[in-house]
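Next up is a structure, given as structure tokens.
Here the complex is missing one protein chain, while the rest keep their positions.
The first chain written gets the first letter, and so on, giving A and B; residue counts start at 1 in each chain.
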Amino acid sequence: MSENPLLAPIHGITLEDYSAACAKIGSGLSEDDVAKALGVELPVWQEANLLWPERMKQDASFEIVTLFGQYFGQADQHPKFNGLKADTSAAGNENTVRIKSDKDFYQELEVARNVAYEYGLDGAQWVADKYGITLGDFQIAASLWNEQIHQDIQADFQGYTSRQDGYKTKYQQLFTDAQGGNVADDIQF
Amino acid sequence: MTDDNKKRTASFLEKLRQKATTQQHYGGGVPEEEAKMDIRDCPNCGAGRAYHKGLTSCAYCGFAFMNITLTDGIHIRKENNS
Partner (left out) sequence: MFDFFKKKYSNPELLAELQSRQQRWFVFLDRLEARMEELTDAGIPELQQVFKEDTDPYKRSHYHMLLGLMGQFNNMRDKANEVKEENIISFIYSAEAALPPVTSPAGSEYYRYVHDFRMACLDRYHLFDDRLNEALEALRHAAGEQDLESAYQQELAAFEKIKDQFTCKQCGGNITIPKMFFIDTYIPCPFCQSQNTFSPSTAARMVLHNARELAEQRTAELRRAYESSRPQDPVLYKKYLRAMFDEWNRIVPDMAGENEKFYQRLLEEYTFNHYK
């Protein structure tokens, strides 16, 4: 369908392969695991890992980066990574399944993660500690829900913002309590 | 600036610093690894791998090290296909 020469595989590694590999690394697979799953040795994987982002930088049409996001979201279906899971308790638990099937759950955690950063926490680590969801799975969920959320915003902007504000208030309260208040709490109008 | 305010700010900063410096970062620390050299013999026939015979399969028994076609990359080139 596409004539974009920047989509040609790099050392036999297609953009689908590369995107899924990135998602899996984000979920805790090592470079060795990923190279093995793709059937290449490390020097070959590392060149592809360097050159695919170069292709994205060179592509003024943003086609590569768009497809990357799409394939990233389909990483769980990629045949070369079928059944491959990181050796951590976090991968593949109940919440990981839920964040990909329950949009509200994803949206709430997305807000929670961002608020965590505002309170000096590593938000990705907080989600992993609290819910056992890896960053890779979180990003897979993000790309799965992306389009639907976009539609929700168009259909009911106010409803969307008020839900987001609700989550924000909830987690601000949580993290504020945990750090013993904000520095300007005593200043009132 | 009252003493109370000073204390509030100092205690906030102390806690924030503690949190930022002691929490685990996602993906963990970056281990300081030294440069090293390694080699992979053919797992099928045990022969060493010769550069001029290409990178993808064993020059002696034909075992496929990698089931892909190399393209022109950074150091690896098309010519490196066996």
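Methods note: a residue touches a chain if its C-beta (ideal position, glycine included) is under 8 Å from a C-beta of that chain, and two chains touch if they have at least 3 such contacts.
Being a predicted model, the structure only gives us computed values, none of them experimental.
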Not-displayed chain touches, in the whole complex, chains A, B
Among A:Q46, A:Q74 or A:N93, contact with the omitted chain is made only by A:Q46
Against the hidden chain, subunit B presents residues 1, 5-6, 9-10, 12-13, 16-17, 19-21, 23, 25, 29-40, 48-52, 55, 74-76, 80
Note that subunit A touches the absent chain at residues 41-43, 46-47, 50-51, 54, 57-58, 60, 117-122, 172, 182-184, 187-189
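The rule we apply is simple: only the chains that are shown with their structure count from here on.
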Note: subunit B sits from subunit A at a C-alpha centroid distance in Å of 20
The residues of subunit B that touch subunit A in their complex are 8-9, 11-12, 15-16, 19-20, 23-27, 40, 55, 65-71, 73-76
The subunit A residues in contact with subunit B across the complex are 8-13, 38-41, 43-44, 47-48, 50-51, 120-122, 124-125, 128, 135, 179-180, 183, 186
